[in-house]
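Written out below as structure tokens is the structure these notes cover.
With one protein chain held back, the other chains of the complex are shown just where they sit.
Then we have chain A:
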Amino acid sequence: MTQAFHGRAADLSTCEAVTEAARIDGMKILIIEDDLETAAYLTKAFREAGITVDHASDGDSGYFLASENPYDVLVVDRMLPRRDGLSIISALRAKGDDTPALILSALGQVDDRVTGLRAGGDDYLTKPYAFSELLARVEILGRRKGFRDTETSYRVGDLELDRLSHEVRRAGQTISLQPREYRLLEYLMKNAGQVVTRTMLLEHVWDYHFDPQTNVIDVHVSRLRGKIEKDFGEPLLRTVRGAGYMMKAEG
């Protein structure tokens, strides 16, 4: 987490690759957050990343905006004046609105996250968080909107992953991976072109919702990298400084 956690300046300057992708999407998000300073910071940072931002500072107006306008992602603070974040999400879900929602919360314990996700949230981030972490998650959620993952294979550059046979090939050569390495690669390739943070990898590949103190993920990624990139030309698995990793083919 330490590496993933950088200041504003560091975040904004090291996320250029992400920003580029986002601009093409023209993503529009709604932030429901009652702390005005946080909201102003988030709005500015998201705009600099090329994302259009609306802001609501209480539960009622947040629910109103969310039900009146189409958004790609909702970023919802859990504790809000007038109406709490979870009830906004469950109310939207109840009327069939499945806009991806990311819950921001000061409560980070096991059961809090579970209640958040049960209420219909798609992702849960505990305050305080690095902006790069939030941005990466919002972008992945935004891309997910209206998108069913039915692909049977992923391809990045000359790297291919067959989700049915669990075979991985690069430039026609079969690469043998451990089951966990396979899942790591699958998650990275599924989100190719997006920044994937270390915490996200821990959550999705290992189903761990806490931060180990050592750099476990980096070691696993570098092992994986050794297998898929050694002896092959172009690097596909990049490290995004201060944020995480990204699978992307050159050009």
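Note that a residue touches a chain if its C-beta (ideal position, glycine included) is under 8 Å from a C-beta of that chain, and two chains touch if they have at least 3 such contacts; residues count from 1.
Following the convention adopted for this analysis, contacts and distances are computed from a predicted model.
K.L.:
UniProt name of the unshown chain, from "Thiamine pyrimidine synthase", "Oligopeptide ABC transporter ATP-binding protein", "Heme exporter protein C" or "histidine kinase"?
P.N.:
"histidine kinase"
K.L.:
Would you mind spotting which of A:Leu36, A:Met79 or A:Val114 touches the chain that isn't drawn?
P.N.:
Of the listed residues, the one touching the omitted chain is A:Val114.
K.L.:
Where does chain A touch the missing chain, residue by residue?
P.N.:
Residues touching the hidden chain, for chain A, are 1-2, 5-7, 9-10, 108-111, 114, 126, 128, 180, 206, 208-216, 219-220, 223.
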